[in-house]
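Right, one structure below, let's go through it.
For this view, one protein chain was removed and the others were kept in their places.
Residue numbering begins at 1 within each chain, and the chains themselves are lettered A and B in the order written.
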Amino acid sequence: MSDATLLYLCIAIVAAPLVGFVLQYAFGRRLPRQGDWLTVLTIGVSLACSIVLFLHVLGQPEGYSTVLGPWTWLEPGDGAAWTVGITLDGLTAVMLVVVSLVAFLVHVFSMGYMQGDPKYWLFFAWLQMFSVSMLILVLANNLLHLFMGWELVGLCSYKLIGFWSEKRDPANAARKAFITTRIGDLGMVLAIMVIASVCGTFDFDAIFAKVASGEFSGPWLTAAGLGLFLAAVGKSAQMPLHVWLPDAMEGPTPVSALIHAATMVAAGVYLIGRMMPMMTPEALIVVAVIGAVTALMAGLIALCQNDIKKVLAYSTCSQLGYMFLGLGVGAWHAGLFHLTTHAFFKALMFLGSGSVIHGMHHEQDMRHMGGLWGKMRITSVTFLIGVLAIAGLPFVTSGFFSKDGILSGAWNAEPVLFWIGLVAAVLTAFYMMRLFVMTFMGAPKSEKAEHAHESPKSMTMPLVLLAVLAVCAGWGTWHSKLLSPPALDTVGSLAFEHVGTVVILASAAGIGGLLLGLFVFFKNAEHVPDWKKPFRALETAFANKFWFDELYRIAVLRPSYRLAGLFRVVDSAGVDGIVNAVGSSGVDSSKKSGWFDKYVVDGLVKLTGGICQFFGAGISLLQSGKVRLYLSLSVGAVALVLLLERLL
Amino acid sequence: MIVLASIGLMHYLLVGAALFSAGVVTVLARRNAVAILIGIELMLNAANVNLVAFDRFGPGTMDGQIFTLFVFVIAASEAAVALAIIINVFDSTDRIDVDEIDALKG
Partner (left out) sequence: MLSLLVFLPVAGALLCCALPAKHARSVNVAFSGLALLISIAVWQQMDLSAGGYQLQQQAVWIEAVGINYHVGIDGVGLALVLLTTFVSFVSAIASWNIDKLQKGYHMLFLMLLTGMLGVFVALDLFLFYVFWEIMLLPMYFLIGIWGGPRRHYAAIKFFLYTLFGSVLLLAAVILVVLKCDTWSIPQITALARQALEAGDAGGILGSVGLSLAAFIAMFIGFAVKIPSFPFHTWLPDAHVEAPTPISMILAGILLKMGGYGLIRIAYPFFPQAAIDSGLVITIISVIAIVYGAFVAMAQTDFKRLIAYSSVSHMGFVTLGLAAGTERGINGAMYMMLAHGTISAMLFMIVGVIYDRAHHRDIDRFGGLAWVMPKYFVLASLAFFASLGLPGMSGFVAEITTFVGAFDGPYRSWAIAALVGLVITAAYYLITLQKVYLGSTPDAYKDPVKYPDASKRELAVLVPLIAVTIYMGIIPSTVMDMYKGFIQTDLVPVLKAALETAGKAMG
């Protein structure tokens, strides 16, 4: 394909949903079926173009990469030219398909899930914009361009998490998500500042060239890398900025699926993956450690959640931690491959939970579920496939291949990280089985569960397709071709490999976790399992999510508000006060000078006045008002003057 | 014996002086505002006589005549204004005797 064709395809990928957004936002309300067909159509166009591009890149030799453009966007001075452009390589191709495919399925799913919502049309409009933002981000060939997509993703997540913002909690959650990720964005801006200052350009290739040539190195390079990672921590909900993600479950479930699988949280991993050549070893250590810690802690928290979506949310945190662990230890390929496979099975599970919630009439508490296996057959089966995939059932599911790659990388780099990862893997399998058993097995535990019904086709078809992908995405070697790592000397091998020991351990972990879960929970499926008694203290810690929210409330939010309040007082009393004090001291001194004024200056003036008045009183007698007197006086005066003249 | 044919400057001046004196007396002696106005007119015309006379016996540049014309115009307008004032005063106070109108007393 010629460059022009590629360019048109790329533009179509972004432009179709963008047009969809504009039309839907402006006229959606008045369209038949409130315009859902329009948005499905436009995102379908995106998907088709993405697949064409994907196949094109797949047909190219390994390591294929091309840049379309760049076109100058702004020349801000100092000879710098800020551009927009498109990078097309294996990573982009994979991300394009993942994003547009998941977005497409979420659109289709929403046609059923959101049926009857008063703002049905608006929901689709923002779904479109969310896809657009993410696609812009993925296609960008420079950091600034990427950042624009990045921030737009933030906006759309705000709008969608807070979709039901006439209620209090969704509005709070949306705000929290935006502000928390904004804290991470500071790191991004810092990186942008450093890069602009040192490199004068944001083009990935140019930055990497300067890094490779040693022109861009030292602490500032590490700082820029850590800045980028901070941004990724915010967007991808890693510790300690993960707090927004569980709250974001207030949004409609299709949005959660989109956020967790394809768009928002994926952006962070993608960013680090993309910027890998400029991550210094020091920065990578931080990435790996944060990733491992998040994988473990989020897994622990997920153990004790009872809201089906919250379990999935923490599971996402944990899985993203895996990806960062992979990137941090140099398993670049495996980390990004896991991003892809995770997108499929997590989208599957979120949509599956959406289907459950839909069938249960908006009940999300797993303690009230159970026994759905027979009532929601398609949902149950596909969900089970998702559980097996995330647990990493060996040699079949996609999750196994990607997770194993990460663990192998960790094994090679640092055993401690490997063991943490392994524990997290057991935990994952365990809590996922808990979720599955509580939701689908046993007897119904509530009225709603007894009357649950299977969802319509528009909701189950995406589940089936995703289930197929959750299994099959790991087969074949397509990924090692498309995700062939950049050649780097900062970290060791970025290649994908399976270490024998790790394969065995990981398989054991996955299967062991699943069996353990089955054993513990299936037996007790009739009532809420009470296995945690010996670990009461731990349980409290997990259930309270390690008190992160409380910590922030005390350590960050409250001081901020206090500070704001204090500054406000300072501003009106202090700054303004000082200025006003200067003014009032002026008034004061004028009071003192007032005395002088009153008695001396004024006195003199009054004296003058008095004298005038005295004489005036006398002379005013002449002012009789009688015309004839005046005339006589004037004639007399003239006569007098003439007389005097004659005499003298 | 005064020779009629030889009327000179002096004669005109005498007429003028007479008119002026009459005017002054009228102004000072009469209390009626209209009468005072007439007295003023007399004085103005006395001045006119003098101006014409001086011009006739002087350089002959017609300056005096032109001045006189100006004085006529001014006198006319002054009379108009003065009469308007008098009428208004009369309207509001019902009096025309200037001795009784002393609202401007200091």
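We take it that a residue touches a chain if its C-beta (ideal position, glycine included) is under 8 Å from a C-beta of that chain, and two chains touch if they have at least 3 such contacts.
Worth saying up front: this structure is predicted, and the values here are computed from it rather than measured.
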Chain not shown, its touching partners among those shown: A
Contacting the left-out chain in the complete assembly, out of A:63, A:76, A:218 or A:374: A:76
Which residue of A:101, A:114 or A:192 touches the chain not shown here: A:192
Sole contact to the chain not displayed, among A:155, A:212 or A:508: A:155
Residues from chain A at the interface with the omitted partner, ascending: 72-78, 80, 144, 147-149, 151-152, 155, 158, 162, 165-168, 171-172, 175, 178-179, 182-183, 185-186, 189-190, 192-194, 196-197, 560-561, 563-565, 567-568, 571-572, 575-576, 578-579, 583
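The working rule: only the chains that are shown with their structure count from here on.
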Intercentroid distance (Cα basis), chain B paired with chain A, Å: 102
Chain A residues within the chain B interface of the complex: 619-628, 631-632, 635
Interfacial residue positions of chain B with respect to chain A in the complex: 24, 27-28, 31, 33, 36, 98-99, 101-106
